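Note that one protein chain is taken out, while the other chains of the complex remain in position.
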């Protein structure tokens, strides 16, 4: 998934504000569902971010086109661990391990097979 | 209501990103309710932004402390018009006329007297 | 220009937070330059938002694909007025008249012919 860096993504340093890399990764996670005609929100179940480990390797700036790559590290009963990386041309500028918890009516809940398969099929 | 300008509010120009002045004004509108121990969201009724006329007079920058002032221009049955201004020390840097429509279950709905009085009492 | 609505664009109402429509329009203005291999920032000159009149017609929600259209209303020596509209399928959901002032070293400055032609060629 490709993302353009706009004014709103930058701060006074001239580079992308740090937490916006997390937003870019969230867009990529949503697109995994959208590309299959589905939504990450299924009736009353959805994922929430539980844990993040992120390395900010190089800055990105206005006008850059970034590529976000997502791979599955681990799928458990009620959570999923992904590795998401952001690339500027052929350089990795950001990487994040993220654990998403699956909730149903705001309680931890087993991930359906359909959803598991979507992630296994990235 | 006073607001500090943080990194996240700025863009690469070094100044506050234009649409964030609208966010600052929304914070001030919410605080009108919070200061009275109330919420701008009452069961299934709330306000939505219907129309905006804004003048960006002077830029604000990181570390600035801004003051937001809100006054009522007009209260109608189902909408309210406010004038919100943002000040940096004694200089007006932004002004906006905003019309808010009152919705109940996503349909235009009469503003309760309680809510009207909150605005009349700013 | 097409834009997808992501989680970050929404608020607790379930719809897009009002000021994000302004951000979407800014993305479209930047893309006018990017599509020609240029940047809206030329050495020390750039545009700043001076005045906005916006109508919020219909809400947009998560997963929507929106189209932003930009047309020039008026080009003056040191400013430009645009009409930007946002469409969801064939319905107009937002429209904004915006005046951009052209600055050089933070002072009002004549718009170059090259820049004028970019806008005239939208």
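Residue numbering begins at 1 within each chain, and the chains themselves are lettered A, B and C in the order written.
In the analysis below, contacts are C-beta pairs under 8 Å (C-beta built on N, C-alpha and C of every residue); 3 or more make two chains touch, one makes a residue touch a chain.
Just so we're clear, the structure is a prediction, and the values are computed from it rather than from any experiment.
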Considering the complete complex, which visible chains touch the unshown chain?
A, B, C
The one of A:36, A:51, A:76 or A:110 in touch with the missing chain is A:51
Footprint of the hidden chain on chain A, which residues?
12-13, 18-20, 22-23, 26, 41, 46, 48-56, 59
Could I get the residues of chain C that touch the absent chain, sorted low to high?
7-8, 10-15, 17, 19, 61-62
Interface with the unshown chain - residue positions in chain B:
4, 6-8, 23, 26-27, 30-31, 34, 39, 41, 62-63
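As a convention for this text, only the chains that are shown with their structure count from here on.
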Would you kindly tell me how far, in whole Å, the mean C-alpha position of chain B lies from that of chain A?
32
By the touch definition above, chain C meets two or more other chains at residues 23, 26, 41
